[in-house]
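I'd like to ask some things about the structure below.
For this view, one protein chain was removed and the others were kept in their places.
For clarity, chains are labelled A, B and C in written order, and residue numbers in each chain start from 1.
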Amino acid sequence: MKKFVNDPAKFVPEFMKGIALANPDLLDFNEEFQMVTRKSGPSSSKVSIVQGSGSGHEPAHVMAVGPGMLTAACQGAVFAAPPVDACYETIKAAASDAGVLVLVNNYQGDRMAWDMATEMATAEGINARQFWINDDVAVEDSLYTVGRRGVAGNFFVMKACGAAAEAGASLDEVEAVAKKVNDNVRSMGVALTSCIPPAKGTPIFELGDDEIEVGVGIHGEPGRRREKIHSADAITEELFEAVSSDIPFKSGDRVAIMVNGLGGTPITELYVIYAKAHELAEKAGFTVVRNYVGEYCTSLEMAGASLTILKLDDELEKLLAAPAETAARIF
Amino acid sequence: MKKFVNDPAKFVPEFMKGIALANPDLLDFNEEFQMVTRKSGPSSSKVSIVQGSGSGHEPAHVMAVGPGMLTAACQGAVFAAPPVDACYETIKAAASDAGVLVLVNNYQGDRMAWDMATEMATAEGINARQFWINDDVAVEDSLYTVGRRGVAGNFFVMKACGAAAEAGASLDEVEAVAKKVNDNVRSMGVALTSCIPPAKGTPIFELGDDEIEVGVGIHGEPGRRREKIHSADAITEELFEAVSSDIPFKSGDRVAIMVNGLGGTPITELYVIYAKAHELAEKAGFTVVRNYVGEYCTSLEMAGASLTILKLDDELEKLLAAPAETAARIF
Amino acid sequence: MSAIPQADIERAIRTTAATVLRNEHYFSDLDGLAGDGDFGTSLATGFRVIDNEWGEIDKSNIGAMLLKISMLVSKHVGGSSGPIWGTGFMKAAMLTRGKEEISLDELAEMLGAAIEGIQARGGAKLGDKTLLDALIPVHETLKGHCAAGDKAAALKDCAGVAEQAIDETRTLVAHRGRASQVGERSANTPDPGIVSIAVILNDWCKEFGIANTPTVAEVVNQPA
Partner (left out) sequence: MSAIPQADIERAIRTTAATVLRNEHYFSDLDGLAGDGDFGTSLATGFRVIDNEWGEIDKSNIGAMLLKISMLVSKHVGGSSGPIWGTGFMKAAMLTRGKEEISLDELAEMLGAAIEGIQARGGAKLGDKTLLDALIPVHETLKGHCAAGDKAAALKDCAGVAEQAIDETRTLVAHRGRASQVGERSANTPDPGIVSIAVILNDWCKEFGIANTPTVAEVVNQPA
């Protein structure tokens, strides 16, 4: 295992400390619960948005905390849902009179933890609600899930809900935004390599030197099939077909396209995929009005990428275009 | 070789096409010269800034074109300086009455190409000047260089010069900014793995399973030494010592710190390094006023990182804080 | 004679902690065969705290103690195991409030309540290849011993039944709802949750001096 790691057991709190030190004006970091909160705290008149899951997917989710995005987030160990208490403390830290929307990617462990935490928070009088994200078209059921998995489409749910909350939407309205995004977003990924959780020290699955896993999950879960590697264009066609055929996208639709890197793939390769995806989208009669090429939901150092398409309407376009400030930044 | 690539010979124009398609309002792409220019074109009253080198270092340099950063940039094949004509066309595309500053990382191939191009442009009456960046403290002379190499510190030169030009500084003034940044910025990198240029198809150098190359160049050039891998903290200490001891940094200095990923290292590991670097900087009495954690100057999919420290003054702080818009973005 | 004093429950919990800590890597490795390899670490993180804080844990009665255990699990165990084990201890705690000893009947009720809670929490059923495939037959066995009231015989039989569950579920495709196309990776691997139950019960036998000779590979091969 070749990584920048000290004690693998401290990997998560150490990188979270780095994020906190790098963003002192934006974030507060609570080491006990591996939780990050907006420095400005929740606003009593605005809905709070929280999320949390196993780590290893950064910048999701703790690097998505900030004005216009999440109010708070917590991280479990690598690929392990956070403990119930951390989820509960995160909801509490985000508590607002306007309510708390908990965005959960659809994995068994995360759902159970947030279920319990939401019940506990509700018992304490906090107005908290859960919403499950499940944008991955690769497989119906998978390791760790009943139903589809939540993957990079999660970014759009956070972004749109964050913008709606910032604009003063009610809890019902923000939940409706989450539902609209989730109903209109689809993703599928492909892995070129496996990845090594620091505490495990060995690859999470094995892939032959010339093999790729099409439809891979962000924890290395099996996808649709294993294939011999082929050209970037052919892979992009396969992803585009799977993603775009899953909801009734139709010619004339305005869409956002995301090409998400899984951690070990350089940005240039993502742009090779984007070039083809953009071409296919235009051929299908879509108008690409927004695009996102980079790392949004990763799987440690896995080489690979996922393609996400989101069907837009005026409301979503406006919400995506709204400003947001997070630890994920360039300048 | 497991990559998202079609014909390796077309890798560079294909990813550039992706960048162009993804940023239609920001950039124009000229495939013949593998050149990207600001959509808005050069301004006759503002100094233009151009750069170009071999590709494989993205987001440097073509993804750094845009208001507040570069006016134009061109890319050679992976790790190969662009042809002279491309450099010449890039200067021409950026020609401004206020002059053109050509920022060149100090590599033999790049310097020769930009030398010739600048001569040609000057012969045509364009007021163009070159500035060489050489922030890498690892080795005095290296493969492809006489003197030190230019690496991730290049970002700060581009950013500060871009902001100064935007603010209306003269060519002399912008050149003075370049010199000030270059005089006050130092970097050193470490590689955990090699990388594979698509056209080569095999790793550019070999590194044992438990070995790291300390002081590696961004084309895989040898560094100071090969070592057994050790903890992230120990590696960070080594980088920090090398970088911070190279110029007379002193207690009380205000600095910017960059932890730059070389392409295959996940952001979380970069934050583990940042946490330690920040601690060491504070211990040394520096005040860290800006930080940059992510990918700024990569080496394809190489796993590794570099540390850059820039000593700030009021002018540089203001220039770094100025807004800029590039193809490298999150939202 | 079938009463179980609080001291025995305390011994069982401390033994469980020792078992989980000793098997941290082993359980994670088993989870890595078809899953994500975090089961052992997740569980050990919680039981390490239980072990370290043992002196301070409220032991005024069995229910108070189990409630505290449940809280420590909720605080420190991540992954699916946190909610599952946390819910189990919580349900058991609710039936033992104020009690300083329990009968075999009550023990069976506690386990029944834990099973119900886990099912409500995670939606798994018998045959989904989860630790419920060990807990449910263990519960049945325990109920069958209530009338006779021989604690030692009950524990020994429960350990045997849990062990069998490893083999009986080995060839099942994990987990509930998991589609067949992604099943191959788990089709011939033991479920780590089931193994953990069998190993714990085997260790309880040792702790209480009850002769029990494991035969299933995963229990035989656990680190000593």
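Observations, loosely collected:
As a working rule, a contact is a pair of C-beta atoms (placed from the backbone, for glycine too) under 8 Å apart; a residue touches a chain by one contact, two chains touch by 3 or more.
For clarity, every value in this text was computed on a predicted model and none was experimentally measured.
Seen in the complete assembly, the chain not on display touches B. The residue touching the chain not shown here, chosen from B:P42, B:P59, B:G76 or B:G264, is B:G76. For the options B:I204, B:V259 or B:A327, the residue in contact with the chain missing from this view is B:I204.
Looking at B:K3, B:K17, B:K92 or B:H219, the residue that reaches the missing chain in the full complex is B:H219.
What subunit B contributes to its contact with the hidden chain is residues 9, 54, 76-86, 108-109, 112-113, 115-116, 139-147, 197, 199-200, 202, 204-205, 219-225.
One rule holds for everything that comes next: only the chains that are shown with their structure count from here on.
Of all chains in the assembly, none touches subunit A and also subunit C. Look at where the CA atoms of subunit A average out and do the same for subunit C: the two points lie 33 Å apart. In terms of their C-alpha centroids, the spacing between subunit A and subunit B amounts to 29 Å. Averaging C-alpha coordinates per chain places the centre of subunit B 55 Å away from that of subunit C.
Among the residues of subunit C, none is in touch with two or more other chains.
Multi-chain contact residues of subunit A (touching two or more other chains): none found.
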